[in-house]
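Take a look at the following structure, please.
Every protein chain but one is kept in place in this view of the complex.
Each chain carries a letter (A, B and C) given by its place in the written order, and its residues are counted from 1.
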């Protein structure tokens, strides 16, 4: 079973743990991504997250299925919060159950890695002196065809 | 900071997550060991855990310090429950906070591995037809000197 | 500005969603766009860049989603499709 959700409500991994466990599971591994007070040393006041909700839920469901099929998880739950979040608030919570701990750790680590790589969610860091979308400084890696196109405009 | 406890009360990782987080942390990874309904296919009715409590707490504190020093965790909490536990109940809960997720995952996995290896806690599986202490079937790996000694008796 | 294309049987109308920095540069989260039949995501992007030249800087790092699924730039669009350009993601 995969449970996914994009929500504006407060989230916790605790609320997911009971959802994922079955009687054959011996291990539950949870991940919470939390708003930090700095990024590479620069002070952060708060964050704003935005999502393409429908697609994000679809992608998270695919990732959860992969975690089950490829890493042996029994069940996976992934919830991502959107909107404004203060320091210490949880932006993403993941819980994974599996018969044994190695599978649960591997599946949970895979899940957060895959979410960060391809789920359409964006984070804007707010500083004392302004804000910035993260990822906007990412190295080019995308669509060369678009670069050509835009050069024509 | 390391928080450790051996307790007869119900435990959850959720109760530990807020203890370990600091404002510079972006990741909390939690582990819950849960009583399974089988071991290698043999049906388990319930478990009984026993601990050398004082020493177990001391060893867990050492392990937590190692997780901080060697894996970059900010704070670690480890609680182990003792007594009778039913299927689905949590026998051990660990929460680890760190600035980034890779440190948190590595430190949490290290912690449960080390606990299983050297914290003086014992588990007795109860089946429909009796009980058995786990580890009693473990391969010899300990003190050859004792073997010689006992051969003399 | 590109010539406005009137809807006919030779055109398609799609729904475009804009997110994050794209949304801010374009000044809206959602719009309809009419394109010649047979147009692909690349054609829609060209129109957006013409309107908001600052988008061009991010051209090479956009991904494309059609109807909530990752897609390719050259996949022909159908009338009624939901198209979104996905700037580098930063969730988690």
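In the analysis below, a contact is a pair of C-beta atoms (placed from the backbone, for glycine too) under 8 Å apart; a residue touches a chain by one contact, two chains touch by 3 or more.
All of these numbers come straight from a predicted model, not from anything done at the bench.
Q: As a test of the contact rule: which chains in view would the missing one touch?
A: B
Q: Using the touch definition up top, pick the residue from B:29, B:51, B:68 or B:96 that touches the left-out chain.
A: B:51
Q: Using the touch definition up top, pick the residue from B:14, B:28, B:92 or B:108 that touches the left-out chain.
A: Once the missing chain is taken into account, the touching residue is B:92.
Q: Suppose we count only contacts with the excluded chain; which residues of chain B make the list?
A: 33, 49-52, 54-56, 58, 80, 91-92, 112, 115-124, 133-136, 138-147, 149-153
Following the convention adopted for this analysis, only the chains that are shown with their structure count from here on.
Q: Given the touch definition stated above, what is the smallest step count connecting chain B to chain C?
A: The fewest touching-chain steps linking chain B to chain C number 2.
Q: Using the average of all C-alpha atoms in each chain as its centre, how far is it in Å between chain B and chain C?
A: Here chain B and chain C have centroids separated by 52 Å.
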